[in-house]
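What follows is chain A.
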Amino acid sequence: MNSFFEALIALHIVVGAFFIFVGSFGLLKLPSFMSRLHAPSKSTTLGVGGCLVASMLQLWAAAGTISVHETLITFFLFMTAPVTAHFLALAYLHTQRSIDESLPKPSPNSNWSTLLNEESMTHSNSVRISEKSK
Partner candidate 1 sequence: MELLVATAVAAMTAAGIYLLLRAQTFSIVLGLTMVTYAVNLFIFASGRLTVNQPDIIVNPTGTYADPLPQALVLTAIVISFAMTALILVMSVRSYFESGSDLVDLFGPEETVSKDRR
Partner candidate 2 sequence: MEETVSTSPERKSFLQRWLPHPWTTVSLVLLWLALQNSVSNGNLLVALLLGITLPIYTSSFWPQRQTLRNPFTVFELVVIVMWDIGVANVQVAWLVLFKDPSQIRSRWVSVPLEIVSSEALTALAAIVSLTPGTISSDFSDDNRFLLVHCLDLEDADSLIDSVKNRYEKRLKRILI
């Protein structure tokens, strides 16, 4: 494995590590829950991405086979990470009902789905999904 590849791999690992560090540091530093929520998205995207690219290169350089598994991992990661972030936000909205007033109302007669007070809700959200997309 010539030194060029090694340098490249090392670079990717360092970049990945840096972003993961930033992510975890952000968890410590940022004040409110929602702002802290941003930190993990950083580490899941570039951080892990960097490491995966590094391992791909390493495999390619060492074993000569282009392994596509790493891209699969990134693909699956990009599909599932937003859902976790979305759920954490939903949970935050649901539990902190009396949150700060800065939350804008979407439109005069509608409200955010988790904040609908139970009485006004006629039928479940999922039914609405199906009608809309039929």
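Candidate entries met the following condition: all candidates are chains of the complex that A comes from, given by their letters.
The criterion applied here is as follows: a residue touches a chain if its C-beta (ideal position, glycine included) is under 8 Å from a C-beta of that chain, and two chains touch if they have at least 3 such contacts; residues count from 1.
Here the structure is a predicted model, which means the values were calculated and not measured.
Visitor: Check each candidate in turn (1 or 2) and state which touches chain A within the complex.
Guide: That would be candidate 2, which touches chain A.
Visitor: Taking the touch rule as given, give the residues of chain A at its contact with candidate 2 in the complex, in rising order.
Guide: 18-19, 22, 25-26, 29-32, 34-35, 37-39, 41-42, 45-46, 65, 67-69, 71-72, 78-79, 81-83, 85-86, 89-90, 92-93, 102-107, 110-114, 116, 121, 123-130, 132-134
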